[in-house]
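My structure is below; once you've seen it, I'll send some questions.
Of the protein chains in this complex, all but one are displayed in their positions.
Letters A, B, C, D, E, F and G mark the chains in the order given here, with residues in each chain numbered from 1 onward.
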Amino acid sequence: MDSEILLDHGRQERIGFGEAILCQGKSVQQIEAILADGSDCGAALFLTRLDAENHGALDAGMRSQIDYDPVSRTGFFNREPAQPRHSGVCIVTAGTSDIPVAREAERTLAFNHFAPELVFDIGVAGLWRLTERAGDIARHKAVIAIAGMDAALPTVLAGLVPGLVIGVPTSTGYGAARGGETALMAMLASCAPGLVTVNIDNGYGAACAAMRALQSAGKGLAP
Amino acid sequence: MDSEILLDHGRQERIGFGEAILCQGKSVQQIEAILADGSDCGAALFLTRLDAENHGALDAGMRSQIDYDPVSRTGFFNREPAQPRHSGVCIVTAGTSDIPVAREAERTLAFNHFAPELVFDIGVAGLWRLTERAGDIARHKAVIAIAGMDAALPTVLAGLVPGLVIGVPTSTGYGAARGGETALMAMLASCAPGLVTVNIDNGYGAACAAMRALQSAGKGLAP
Amino acid sequence: MDSEILLDHGRQERIGFGEAILCQGKSVQQIEAILADGSDCGAALFLTRLDAENHGALDAGMRSQIDYDPVSRTGFFNREPAQPRHSGVCIVTAGTSDIPVAREAERTLAFNHFAPELVFDIGVAGLWRLTERAGDIARHKAVIAIAGMDAALPTVLAGLVPGLVIGVPTSTGYGAARGGETALMAMLASCAPGLVTVNIDNGYGAACAAMRALQSAGKGLAP
Amino acid sequence: MDSEILLDHGRQERIGFGEAILCQGKSVQQIEAILADGSDCGAALFLTRLDAENHGALDAGMRSQIDYDPVSRTGFFNREPAQPRHSGVCIVTAGTSDIPVAREAERTLAFNHFAPELVFDIGVAGLWRLTERAGDIARHKAVIAIAGMDAALPTVLAGLVPGLVIGVPTSTGYGAARGGETALMAMLASCAPGLVTVNIDNGYGAACAAMRALQSAGKGLAP
Amino acid sequence: MDSEILLDHGRQERIGFGEAILCQGKSVQQIEAILADGSDCGAALFLTRLDAENHGALDAGMRSQIDYDPVSRTGFFNREPAQPRHSGVCIVTAGTSDIPVAREAERTLAFNHFAPELVFDIGVAGLWRLTERAGDIARHKAVIAIAGMDAALPTVLAGLVPGLVIGVPTSTGYGAARGGETALMAMLASCAPGLVTVNIDNGYGAACAAMRALQSAGKGLAP
Amino acid sequence: MDSEILLDHGRQERIGFGEAILCQGKSVQQIEAILADGSDCGAALFLTRLDAENHGALDAGMRSQIDYDPVSRTGFFNREPAQPRHSGVCIVTAGTSDIPVAREAERTLAFNHFAPELVFDIGVAGLWRLTERAGDIARHKAVIAIAGMDAALPTVLAGLVPGLVIGVPTSTGYGAARGGETALMAMLASCAPGLVTVNIDNGYGAACAAMRALQSAGKGLAP
Amino acid sequence: MDSEILLDHGRQERIGFGEAILCQGKSVQQIEAILADGSDCGAALFLTRLDAENHGALDAGMRSQIDYDPVSRTGFFNREPAQPRHSGVCIVTAGTSDIPVAREAERTLAFNHFAPELVFDIGVAGLWRLTERAGDIARHKAVIAIAGMDAALPTVLAGLVPGLVIGVPTSTGYGAARGGETALMAMLASCAPGLVTVNIDNGYGAACAAMRALQSAGKGLAP
Partner (left out) sequence: MDSEILLDHGRQERIGFGEAILCQGKSVQQIEAILADGSDCGAALFLTRLDAENHGALDAGMRSQIDYDPVSRTGFFNREPAQPRHSGVCIVTAGTSDIPVAREAERTLAFNHFAPELVFDIGVAGLWRLTERAGDIARHKAVIAIAGMDAALPTVLAGLVPGLVIGVPTSTGYGAARGGETALMAMLASCAPGLVTVNIDNGYGAACAAMRALQSAGKGLAP
C-alpha cells in the first residue's frame, strides 16, 4: 500500500472531539491531500501551526474554505459557524508575548463550541494585576494558565483556584529560558498541588484537556 | 521572626483539599514540628515520601497517630477513617515497577474519600492486555496513566478515553530512561490530544488533578 | 598528500553494499569532485541529504546522470535501472510528517534492488489503524518503524512482530520532542524486547541494517 | 481489579521468545509473585538485573529453581537444560569492564538455545587486537559489539562485517563518558552504514535483536 | 615546591571579608592542615559544608576551637564572639526544606557581625503567607530569597522589594526539579527586573553578595 | 475581558525604576499598543531587544518619539533628556564582542540618570590589561562584569573588588561555549565569594541590580 | 574610558605567537577598528571565522591588505609572505566535510611559518585507508586529528602515534551528532592514553597547541 494519509475519522465519537492536523512539518502537497480527504468524507478539520506562508501557498479553492487566523496560526476547514454552547474555561496569560498560544487555545475551544473567558498580561512581577482578578478566575471549572520564562503564574493560580489548572509553558524569553524548557520544568516541579502541564506552546493540547475535564461531567458512571 | 513552619491551613477551603507534607528533604525534627502544629490546629495532614527510616525515627506518640503505608511511603495523620464517597477515577500502570506510584495516587484519593478503580501491568508490549481492558477504563471521568521508560501507554489510552487522562512518568528503567525524563518528554510530546502530565513519580499530584477535575463538576457557574 | 577525497571502493565487496555520500556539510565543489571520482572508477554512488538547492547548483552534465528525488533528497548516480530482486522489508510510519524519512529508506533499498512494502500514517493515537494492519506487517523479515514525538509505534510493533524491528526516530514535533531526541530515547528505553534504533531521521541507516539482516541469511557458517 | 501482575504468556508464540522479567525496580515480594505465577502456568522465565542481594532474599524454595549467574545478574527459572541448537552470533567487547554486559547477552542467547562465539578485550587503542580477529568475526550473521567510553569498536567492525552489527554502549568510564551516553551517541552518529543500537548496558536487548534477525531467515514470505 | 596549602590572607583587606574554607571535597587531613595554618597566622576561618562525620573526625584539640552548627554544616574557627554590628538583610525561604541553606547564609553574616531578619516558609502556593509579610521584607536593603522546585518566590519578591534581591535556588524536590537546576534557571529567566542569582544551595555566596552591597554604601567615590 | 495589555504603572514607586518592555517576542502591533498605552498615561518607557527591523516597522509618529540605539537595541520612549545624577557603577567587558550587552546596561543606567564608567576588552588571556585597571575598577560600589566563553574575568575581578560584582554571561563564542551557558555556569560555580549572576546577555537586568544596590544605601532602616 | 579595543600586543613575545581576531560575533565596524589599530602598531593580525559576507563588507583599502581564504574563513592582515621554516605537524581528517577545519589549522600554521603534511578522508569505516597511511602519520611530532560524528579516528591514531595527538571534534553530521558534542565527548572519553582535545571546529586552537609543543623543544630548562 502506498497511500500517505489515513485520517482517524472515529476520533470524535471515541473521545469527543475530532482529529486536528498539525501542519508544521507537512508539505503543502500533504496538507492539500489531507484537506481533500476531509472534504470527501464531509469531515470538519481543525488546522494548527499553519503559518502564513503555507496558508498562502494552498490551492485557492481549498483556501477559500478555511477560516484562518494568523495570530494563532489556526484554520477551521469545512466547519459551519455556530453559537458557542459551553463555558467554564478561563484562559490566562502572564505576558503579552504569550498571547498567540492563548489564541490557539481559544480557537480550539471555539471550533468545539466553547466560549472561554480571557485574562491577559497578569504576570506576578506586578502582583496586584493577579490578585485583582484572582476571584474571578477561581470561579471557572478549568483554567488554562500560559506563561514563559520563570512561569510563576500557574503555581500562584493553582494555590487559589479549586478547578483544574492546566499550565502551558511558552518559548518566550532567551538564554536561561531555554526555549520554554525552564517554564515547563518549573510548572512540573511546582509546589502547588495538582497543577498539570502540556508541551511548550501547546495551546491546542491545553484546550483539549479542558474539554476532556468538562465533558466528563456529563457522563454516567455506575457507582 | 524565627519560626520555621507556617502551614497553609486555608488550603482546604480555597481549593478543596488540604496541605500535604512532602517529607523528603525535611529532617525528623522538622516533620515532628509540623505534626505538632497540625495536632494543635486539629488539622488532618497527608504525608508523602516518608520513607521507612524516617517513619521509624519519629516520636513514638506521634507515630502511633499515623496510618502509614510503606509501599507508597504515605501517612495519614489525624485523619478519621471514613467510607469513600466518590468514584470516577481509574488508575492504570504499564508495569509492576510503577505500582508504588500508583499506590501514592490511590492513598491521596483515599485520604479525600475517593475510591479509584485499579488496573495494573497492561503495558503496550503485550497489546492484548490493554485492548481487553480499554472499554472498562474508558468509562471513567479521569484516568491516571502511570508508565516509565518509553511511556507509550498514556498515549494509547488518550486515543481511547474521552475523560481527562493524566500521565505520570516514572523513574523506572535505566540508561536512556534517564530517571524518568524520557517518559516525561514522551508524554508531553504525545500525538494524542489533551494528554496532561505531572512530575516524575508524582502520584500525589496526579490524584490532586483528578480531584480538581471531578470537584469542578459540581460548581455553579453563570452561563 | 593533499587530495581531499578517498572513496572506499571496496565497501560493496566487504559488506554487501557500496559507499553512500552524505551531501549535507559538503560544498558543491566537493560533491562534484566525488562524482568525478565515482565516474572515473565506474562506481555507482548513492547520494543522501542532497537538498534541492545544492542539486540545482551541480554541474549540468553531472546532474543529468543523477536520478534525483526531492522528497527523500536522494540521488542515484551512475546506477542502471534494474528490477527489484529482493523483498522481505516493510516500512511503516506513524504520521504523514515521517514520510520523507520513509522515502529515504525506500530509495536506499531500491538502489540495492529491494522492493519494500509501505504502510503509512498508522500512529497509535488511533489504535485501529495499527491493529488492522498488524498481521500483514508481522509477515516481514524486517520492519522499519518510523515515528517522532512520543514514538510509541515501534514499541507496539515490536510486541507483535517476530522479525527484526528497526526504529527510526524523526525530528518532527516541537518543544518536548527536542528535535527527535525524545523519540530516540523512548525507542531505546522501550519495554519491547530487541527493538533496535538508528540516528534521528536516518532512513538510510535503517535500510542498510535491514539489508545486513536479510543478506546474512544466505551466508554459510560452520556449526 | 487489584492484581498486580499480568504476564504476557503469548509472547513466545507471537515473536519467538518469551517474556523476561526486569528485576531492577521490583521488590522481592513482586519478584516472588511473578515466579509463582510463572510456576502456576508452567512458563520458563528469564530474569535480568537480579542483583546478588535480591537473589539472596528470595524464598529459598524458589531460589533453588533458579540457575543464577552473578556476573550477568541473570537467572533461568523453570528452564530445562538443553543443548544449544543455533549458532551464527558473535559477541565482541572492547574491554574487560564490558564483560558483564556480554555475559547478559550470552545468557539470553543460551536461554533460547543459541551458542554464541565470544571475542573479548579487542578495543581499538591497540588496533592489532581487532585486525587479527576481524576475519573470524566477519563470518557471523550477527555481531553484538559492546563498548563504552568513545565506543569506536562498533564503528570499525561495521566497516568490516557484512552481517547485522548491534552496538551496545556500556556505562563504563567516568566524566565525559556520561554513564554511557557518549558511547550511545557515538554509535548512533557512526559513519559506518547500518550500525544499530540498543539501550546502555542492554545485553539482553541486543541478544533479542540478534535472535529476531536469525529467526526471520526461516520464515516463508510470498514474493 | 610541594606545600599543599596557600591561604589568601589578604582577602579581608582587599574585599572586606576573609577566606572561607569549602570543606566538601577536602580530606580530614587537608582540613586539619588548613586549620593549623590559620592558627599559626592568627586568622579566623569560616568553614562551610563541613558535615557531621568530618567534623567528628577532626583532631579533638582543633575541634574544641570550632563553634559548629550541624544544620548549616558551618564552623567558626578562631573567631571571638562579638555583638552584631550591622543589619539591613532579610533572609526569606519558600519552604521548610530550604532552611539549612538559610542557616548557612545566617551564619556567614553572623561571622561578619551582621544580624539578619528571618522569614521562613512563605512559598507562593499559599499566597497570603507572602503578602502578609511583604511590607516588612521590603524595608530591607538586601533580601536573600531561598527557594527550590519552581522557585516562584524570588520573582514575586523582586516585584515588591526596592533593595537588592538575591535568589538562592535549592536542591529540594525531585524529578523535574533536577537537583535545583530548574529553580536556578527559573530565577535567571525571571521577568522581575534585577533579580540576581548564586549557585544552587549557596547560602554562603548570597550572604557575601549582601555584604558587598551593604559595605559599598560607606565607601567614598569621587563624582 | 479581552484587552491584551496591562502595564505595571506602579513599579517605579514600588521598586524605584519603571517597567521596561522586552520587545523580542512581541509583534509590531503589540509594541505599538504598548507605546500608545504609555503615551496615554504619560509614562516613560524603556524598550529592550528592539531590533532594527522592528524599530523600522513602527508607526512613524511613534518612532519619532523614541531615542533609539541600534548597538544595544534599546529605545527611550517619552523620556526627557536629563543630566546624570548618580555614579558608582563600572561596566567591564572581557572582549569586543561583549560590547552590545555592555551598551544595554549603560543605556538602562542612563535612562535612570546614572553615568557608569566603562572599561572594555580586558579579558584575562592578556592579564596585564586587567591588572593595569584593577585599582580603578575596585573603587566602584557596583561592578558589572560582562564575559562569554570561559568567563574567567568576573571571578578574577570578584577577588579584587570589595563592592557588588554582577556577572553577565554572554552568548559569544561557539561549540563548548553553548550559547553562553558555559559562561553562566562558570560564574555560578566561581570560587570567588559573593559573585552574583543574571541571565545570558542580560545587560538590562545587571543594571537594574546595580541600581537596587545603590538606591538601598539611602533608605532608612531601624536597627 | 570608552575605547572599545585593547589588543594584546605582547602576546608574541610572551607565548610565541601573536593575537588572533575571532571575527564571528564582531560587527564590521569593530573589525575595521581592530585592523586600524593593528595597522597603526605595525602588527600582523590573523583573522578567524571571517565569513565571506563580512569580508566583502570591509573597507576596500583594508580588504586589499588581507590575504583571505574562503574555505577556512581566515585572513592574514599585514603579514609579509615568507618561506615556511618549520615542519613536524601532520593534519588528518576523517572525512571530506572536516576539511574547512583542517584548512583553518593549516592557515594558522602557515601564518607562523609552519608547513604541515595533510592526510584527508581516512575515516575508520574503511579501515584500510588509515592503516595504509599510519606509518607515515606516526613519524610526526604532533598530529592534529579532525573528525565529527562518532570521532573514532583520533582514538585509533593515538594508539599508533607516539607524538602529541590533538583531537578536533567537528560539527558535521546531524541528530545524535549534536553539533559536534558527541565527537567532543567521545574524544575526551577515549581509551587511548594522552589524547587531548580542543573546542568543536577549533582548527585554530589545535594548531596553536601543536606550535606550543614544538617550540617548547628548543627552550632551555635547568634539570
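Please note the rule applied: a contact is a pair of C-beta atoms (placed from the backbone, for glycine too) under 8 Å apart; a residue touches a chain by one contact, two chains touch by 3 or more.
Please read these numbers as outputs of a predicted model, since none were measured by experiment.
Undergrad: Tell me the shown chains the invisible chain touches, ordered by label.
TA: D, E, F, G
Undergrad: Looking beyond the chains shown, say which of E:66, E:200 or E:213 touches the absent one.
TA: E:200
Undergrad: Residue-wise, where is chain G in contact with the chain that is not depicted?
TA: 8, 11, 14-17, 20, 87-88, 139-142, 158-166, 184, 188-189, 193-200, 204-213, 215-217, 219, 221, 223
Undergrad: For chain D, enumerate the residues touching the unshown chain of the complex.
TA: 71, 96-97, 99, 117-122, 125-126, 128-129, 172-177
Undergrad: Spell out, residue by residue, where the missing chain touches chain E.
TA: Considering the whole complex, chain E reaches the absent chain at 1-6, 8, 10-11, 19, 22, 24-26, 30, 34, 49, 169, 171, 179-180, 184, 199-202.
Operating definition for what follows: only the chains that are shown with their structure count from here on.
Undergrad: Can you tell me the C-alpha superposition angle of chain B onto chain E, nearest 5°?
TA: Nearest-5 rotation angle for the superposition: 90 degrees.
Undergrad: If you tally the C-beta contacts, which comes out ahead, A-C or A-E?
TA: The comparison resolves to A-E.
Undergrad: List the centre-to-centre spacing of chain A and chain F in whole Å, with centres computed as mean CA coordinates.
TA: About 35 Å separates the centre of chain A from that of chain F.
Undergrad: If you look at chain D, which of its residues touch at least two other chains?
TA: Chain D, residues with two or more chain partners: 8, 11, 158-160, 184, 188-189, 193, 199-200.
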